[in-house]
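One structure is given below, represented as structure tokens, and several questions about it will come after.
Omission of a single protein chain aside, the complex is shown with its protein chains in their original locations.
For subunit A:
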Amino acid sequence: MSRFFATGSDSESEESSSADELTPKAPGGNFKQSLLISDDEEDTKRVVRSAKDKRFEELTNLIKTIRNAMKIRDMAKCLEEFEQLCRAFLKSKTIVDKEGVPAFYIRLLADLEDYLNQLWEDKEGKKKMNKNNAKALSTLRQKIRKYNRDYETEVAAYKEVNWESFSQWSRSSSDSEGEAGEDGVSAKAFLKKKPEAAPEASKFLKTAGDESSSSDDDDEDEDWGSDTVDSGSESSDEGEGKISLSASFEKPKMFAKGTEINVPVVVKKLNEILQARGKKGTDRAAQIELLHSLATIAGENNLGQGILVKIKFNIIASLYDYNPNLAAFMKPDMWKKCLDCIDELLDILFEHNNIFIGENIAEDSESLAISDQPFRVRGCILTLVERMDEEFTKIMQNTDPHSQEYVDNLKDEGHVCGIIDRLLDYMETKGSTEEICRIYLRRIMHTYYKFDYKAHRRSLGLQGETKSEQDQEESEGEDSAVIMDRLCKFIYAKDRTDRIRTCAILCHIYHHALHSRWYQARDLMLMSHLQDNIQHADPPVQILYNRTMVQLGICAFRQGMIKDAHNALLDIQSSGRAKELLGQGLLMRNMQERNAEQEKIEKRRQVPFHMHINLELLECVYLVSAMLLEIPYMAAHEFDARRRMISKQFHHQLRVGERQPLLGPPESMREHVVAASKAMKMGDWRTCHSFIINEKMNSKVWDLFPETQRVREMLVRKIQEESLRTYLFTYSSVYDSISMGTLSEMFELEIPTVHSIISKMIINEELMASLDQPTQTVVMHRTEPTSLQNMALQLAEKLGSLVENNERVFDLKQGVYGGYFNRGEFGQHASLDAIYTIYVFAYQKGGYQQNKSYNRGMLSQTEVELWIQKNNISDHMTPSQAYMPLIFFRGCVLYHFRF
């Protein structure tokens, strides 16, 4: 519509031009508009018909089939079609409301009832009917009786009039076009109200149109700057169209002609309108329009800002009410209207300092009239804005994130933020601390997840000259970090509700983490002790917490703190439900676990797409961290029977990789990581590097980081270091000594780094070696148990558990099977002997091969003596003694490792 008004510069020309232009265009254009302008009945009808055509055609088609079914006495079919017809009729309710119940529909109802009664009376015929049909007949009869009660008068009227042309009507249904046209006529003739209402309505429409268009111009001059004329006029125009439409049916006039319009009258009217709110039959759209027109009337009559503010509050409230259920989201035009309304409201509030608003102002203590006293209006702008914010989230949730529509909707975010900012300014001067906290939190919620590129660029010292003016302007704004800091600290200090503070802290941490301020983020997380009691929080806060943890982990990873990163991400990733935990989508689950209601609730918790954390990035970061930790660990504990996994998920991926019958070049991110892990296992850092950092992975993962290059460098470094460690663990048994220079060449690390890594390993007793300073070599000590010894240890472990199990049986039976189990014990003793011997043997052999028998001979001698002793006694041992050799054995093992 704006295209009609955009050209108009002043009100006179606009009115005339619209009248001139619109009449010819009406048939093709929007019918609302034409309804407003033209009083030519023919024209109106034509336009309306095109709108209702579709619905009515559907109805007539259904009626046709019903009539056919009636003819062949197929009651089942009849019933089925009738049900469909009812549904279709309900669907076309809006049109029916406008047009009145179409005559053909009434006719069918009447005919059908007659027909059914006739059939019912006909006992003979009923007997002949098959079971299905008979059943259908009785149900249909009941149904239609009930249904017709609603249309009693119409049906009666129809029967009374007793159309002569009845036969013609009933046959002509094939020509839907013609019938629809005639229906229109018949509807008028038959519903007496209609023809009377129409002229009246149109009369009113005209005046209303005139009035509102002029007032609209006034508004424009007053409220909006020249740049917003377009949008403003558009929205209010739309409003007019609707007012006139709805007004024509429900409320022909707002006020009686000649009534003096003053504050009490308007308030009364307002209350009258509001009374209908929430009632079943109320047309919510119409109500909004009524309020709008009331606002314009109030504005026109200069009733003061107080009443205007009050009406605006109600308009916004009824806009929110428009959707009856919580899940549905606002339609774009409603949303636009809502935003504008709030904007206007804020304009008024800013302009007039003497308006007090608040929830706590009682209805009767309001002062709306113009007087010396300041206005007092009941209502809470903060709640409205919060609700608006929620509606925005809802809209984003319900838009397909990959469509242009989403982008368009997202553009409104600026608008929303603008409103919040304005309200924030307003609240800072007028609101209570609690209110300030609330609005601050809203502001924070809109800030925390956005990466501050300007600040980032500034910190890098890159002031690009090619920047446009707009960018320049933008970059003058405060750093988001500063804003966050200010707002959050206020909340920490002033907030009394736990929830706002928790949210603020989490957002603060998130923001820190997002901008790589790892230590601040970590300290804040640790100091807040959120980890201890987050499980008591409500789900949205938990989702926020999860998001924060994830962001924290990713931040740690960027900073090269692999272990921290792994720990932070472990909880989220190990559950395998990262998507759900972050509120970024629902997992496919069967309905037993979650009914429809729960699903709805969960859907409402989802985070809008633009706030999502990339799940692949998350998984990749996690897997790479796990790889960097796990591979050296695995290499170090190759023979350890009690080895624990650091990351189950990583192992799972490895296993999946192993199960592959044919190993092609890696495709997905996971496959890359698995391939890299395999390379790392061999200490081949170059291959590992090429698997982790390459074109594919860059585009998939690494380029998503703000400081890509730095992260990649860190990663390469880590890979080199961990590969070196893995290499030393895996191959130390092969070397007698190895030069650090060689290692440094192999892994392209500086000698001091190699030195420090090896020293660390030696200190941690991970590597049994010593450093030879003059020659810069690592000398291996070879104290690691050989594979045979390892196996003996494992066996000892297993026997331990076996003895335990056996003992348990023994406890349970208390000697019932004593004889039998004693023998079992004996068997184990024999095997213990065996291990012991093996151990001594392996040990001896090691010493023998090394040709170094310093104080080992003695040790083994005593051991052998003991062993022989034991050999003698082992034949008669009691169950409790069964442990003895085991303990002894373990002692030996420990003793050996000390040397």
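Some notes on this structure:
Quick note on the criterion: contacts are C-beta pairs under 8 Å (C-beta built on N, C-alpha and C of every residue); 3 or more make two chains touch, one makes a residue touch a chain; residues count from 1.
The criterion applied here is as follows: contacts and distances are computed from a predicted model.
The listed options are "Cell cycle control protein", "ER membrane protein complex subunit 2", "dolichyl-diphosphooligosaccharide--protein glycotransferase" or "Eukaryotic translation initiation factor 3 subunit H", and the UniProt record of the chain not shown names that protein "Eukaryotic translation initiation factor 3 subunit H". Touching the missing chain, out of A:Lys331, A:Lys489 or A:Lys798, is residue A:Lys798.
Across the interface with the omitted chain, subunit A contributes residues 787-788, 791-792, 794-795, 798-799, 801-802, 805-806, 808-809, 812-813, 817, 819-820, 823-824, 827, 830-831, 833-835, 837-838, 840-842, 844-845, 848, 853, 857, 864.
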